[in-house]
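Excluded from the complex is one protein chain; the other protein chains are retained at their positions.
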Amino acid sequence: MPRLVIHRLPMAHPGDVSALATLIAGGTVPAASIRAVIGKTEGNGGLNDFTRGYFTQSLMQLLARETGEAAEDLAARIPCVLSGGTEGVLSPHYVVFAVEEAAGEAGLAIGTAFGPPVAPGDVGNDAQIARVADAVRAAMADAGIADASDIALVQVKSPAGGPGLLLRSVAGGAMGAALALGDVPAEEARGAALLERLDLFSPRVSASAGVEVERDEVVVLGKAPGWAPGLRMAVRAMADALDLRAVQSAFRAAGLETDPDVPEAQRPRIRAVLAKGEPDRTLRIRGQRHTMLGDTDIDAQRHLRGAVGAVIAAVAGDGRIFVSGGAAHQGPPGGGLVAVIAAEVA
Amino acid sequence: MPRLVIHRLPMAHPGDVSALATLIAGGTVPAASIRAVIGKTEGNGGLNDFTRGYFTQSLMQLLARETGEAAEDLAARIPCVLSGGTEGVLSPHYVVFAVEEAAGEAGLAIGTAFGPPVAPGDVGNDAQIARVADAVRAAMADAGIADASDIALVQVKSPAGGPGLLLRSVAGGAMGAALALGDVPAEEARGAALLERLDLFSPRVSASAGVEVERDEVVVLGKAPGWAPGLRMAVRAMADALDLRAVQSAFRAAGLETDPDVPEAQRPRIRAVLAKGEPDRTLRIRGQRHTMLGDTDIDAQRHLRGAVGAVIAAVAGDGRIFVSGGAAHQGPPGGGLVAVIAAEVA
Amino acid sequence: MPRLVIHRLPMAHPGDVSALATLIAGGTVPAASIRAVIGKTEGNGGLNDFTRGYFTQSLMQLLARETGEAAEDLAARIPCVLSGGTEGVLSPHYVVFAVEEAAGEAGLAIGTAFGPPVAPGDVGNDAQIARVADAVRAAMADAGIADASDIALVQVKSPAGGPGLLLRSVAGGAMGAALALGDVPAEEARGAALLERLDLFSPRVSASAGVEVERDEVVVLGKAPGWAPGLRMAVRAMADALDLRAVQSAFRAAGLETDPDVPEAQRPRIRAVLAKGEPDRTLRIRGQRHTMLGDTDIDAQRHLRGAVGAVIAAVAGDGRIFVSGGAAHQGPPGGGLVAVIAAEVA
Partner (left out) sequence: MPRLVIHRLPMAHPGDVSALATLIAGGTVPAASIRAVIGKTEGNGGLNDFTRGYFTQSLMQLLARETGEAAEDLAARIPCVLSGGTEGVLSPHYVVFAVEEAAGEAGLAIGTAFGPPVAPGDVGNDAQIARVADAVRAAMADAGIADASDIALVQVKSPAGGPGLLLRSVAGGAMGAALALGDVPAEEARGAALLERLDLFSPRVSASAGVEVERDEVVVLGKAPGWAPGLRMAVRAMADALDLRAVQSAFRAAGLETDPDVPEAQRPRIRAVLAKGEPDRTLRIRGQRHTMLGDTDIDAQRHLRGAVGAVIAAVAGDGRIFVSGGAAHQGPPGGGLVAVIAAEVA
């Protein structure tokens, strides 16, 4: 029976995959066992952030060397989801999802799927929503998860679709996954609602888009009978960027204490922390004016990640938080979500 | 008997003092009762941040109109300490310290002092340390505080002293105040120790420096028998930028609950939150690499304020946090301090 | 007969009007003779650039002190047009337009006008175009210029009109002036054409918008019989950001040599250089890709001003160039304009 194993690894720079190389060389992680990689690189997280491509190229080169498969083929079957921007206390790192054989049942499962090639511009519309929903269902099948209520988190990555379409594509990917999960009803999960009906959301979906992406890519994480246990995962909606209570709640639901932060002895059990957030468009947080959206010098998403990332890192006691901006339909307006994966024992 | 009264006011932009104008016009705050102003403006907080000067000019113009005194004279007796940079969830605001007549004793007191004019370049040395220590003693006398152990916080503002000297001046101001408080022994509080002996610090001192400042300016806050009660103040050292425990402790010591944040009903009692922080020079926080000090596009102090400010704001439940970078000698290396002033009743 | 006199003055920071104070104190520029001020401050030129408001406040305070008029009244009759952003070689400065009595005729004239108060949001539409056109006609009448072909340049400043409307307001101001000049026919100068029909433009119009502006403000410069001579002014369209030939042409048309730059001996005759430019939306300049519009860390207009400003400054031999971004309808798409005012003798 497969067991999901997660390694959270440091990088010295966006081209550094040496920590994974060491684990592969030592036999801890067979290269062929890797199913997905999610990471945070130290670029600006914007259009001209090339640290994501650099890391992906370096990763696929390593895996190609180790598996003998072509780098292109690996990239077409192993989702590699990167978010640029390690503002403030955030630390560049990547999370490797691999599987090993183990006994027991009803553990955390992973499933992945790649959709069909996407025609330029065919994002942010009904077609993308349907496409992504199909890919989520395929990934659920891959994981052996029959019931959407067992899904903890869906990570979606879609083609950016061309100039000016990036945020629409993120929204479309989120809506498609929310549809598959049943968190948004089919009659409302329409292209016309994207970026407009911010009340439609799933706090179990994290979406992104990239100019280099050619097909929708999906990773689902959730409980499945055919997987061996060992990891617990929990997700919580964040009502706003200051929602400390939700952050603590997610860690506790994953089996960790928070007093107010995770005790030092339990911190090694943290396997991954994933979050989405959004600068509040009302220009206020709990009634006070924020300045993220009017700063000509620092991009609003860089402001946001620095703030939300710090709140979560303060509870985790650790800066290795995957926090990504652009959270439309992935949590309440002005808020977002936080997901925690922890090992049951250290 | 004087009672310290504190108003925390919003600004729509760095030239907006209308909230104070309204309080003055309504009789809530007689213009003549104002003793000091501490605020956070939305500039970049660096050398080319002119929002501090703009706010000061606007404030002094208002007070000149209301009191009949010349703006220059007001600026020479009312310390106006501004920190630029409202990164992330931080909200531009200013805190007005005024006095009114009231009964009772042993309340929170304020004292201010201005040192002599400073010759260009005469900062970051033994002379500045002695000068600032004298000014702190004068401000203590002004407040009627005899025992340094009753001081909650000293705020110092010194001339920047010329190109390249800004950080030395901040350090010198901090060391001078630490000397006056007895937090650093006289034989160690020397110019040679500035920016070198980071183990020498007072977590009760917040220092800054500005190119526009001509004399050392000092505000002390602490308990004094001759002042009417009503406010409680507490300060805590922060061990690092993630020190959530210290933040909660400061709020609780000021009489507020934290569960994990200040309950909504108690938030109106918060009068001011002041903090200092510093990007860890070891390039790591709790063993994980941070990227604040190597980012060519975002200034390290902007990163820092965004992160530390968010952690504190998440506990306060409110983005109106005065958080300022450049914390050498104002808390442990890589850390800083957080101070909270709260009303005993709402 | 009035003669237009122009002084180009340095500022040490955005609150520094001491150079003008000295000229007023020395009798060179009677405070009452000042008709308009155009300047370049060292902010970021974006939404959160408060250096413009700071300078304006400082200027009006100075003039209020010198003339006895209220600062608000002065601001309502003296247009003060500031552009933030002194990227690269650009130097913060301001140009003071004043009038004195002199003999002779057919010299460079100045006229100003303020439109009616503008309702929020009433920009970027037919109404703004009509309003600005009226104001331009009023300013022409004020200058005594009957024929639009005698106009060298119209400077317009309009209310920003609310979030997201800033660029539409700039476009509307430009279109309104272009209509008054006859450079765009009335049937095409419509709200629907704004930011769409970039082929509709006047290379004799420089427009801006600001959140702090409440009424359209107009300055016209051109030749009029009722004004004494002494200054020559020329304007040229720039085809793109590299149009060195157009820059030289403008300087030569204003009576200066360019070999390739203005000879040192003639440079003191330069009174003002005003320019507009725009990052090419095709993402290419003469076939080569530029990266201004995709940079998450540096605002596109900051890139643009740094580049266009350097080209013009290299010809002028001097960094005091007023160059402003957002040039839609103020020159060819991807280009802009450059205007030079020079004294006939040093």
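Observations, loosely collected:
Just so it is clear, A, B and C label the chains in written order, and each chain counts residues from 1 on its own.
We take it that a residue touches a chain if its C-beta (ideal position, glycine included) is under 8 Å from a C-beta of that chain, and two chains touch if they have at least 3 such contacts.
In this text, all values refer to a predicted model and were calculated from it rather than measured experimentally.
Note that the absent chain touches A, B, C when the full complex is taken as a whole. Only one of B:2, B:45 or B:79 touches the chain withheld from this view, namely B:45. Considering A:53, A:144, A:162 or A:229, the position touching the chain not shown turns out to be A:53 (whole complex). Only one of the listed residues, A:15, A:229 or A:255, touches the absent chain: A:15. Taking the complete complex into account, residues 13-15, 42-43, 48, 50-51, 53-54, 57-58, 61, 297-298 of subunit A touch the chain not shown. Seen from subunit C, the chain kept out of the figure touches residues 10, 12, 42, 44, 86-93, 241-245, 248, 258, 260-261, 285-286, 288-292, 295, 297-298, 302-304, 306-311, 313-315, 317-320. The chain not shown here touches subunit B at positions 44-49, 291, 294-297, 299, 302.
Everything that follows uses one rule, which is that only the chains that are shown with their structure count from here on.
Separating the CA-averaged centres of subunit A and subunit C is a span of 48 Å.
Counting only residues that touch two or more partner chains, subunit A has 44, 291, 295, 297, 302.
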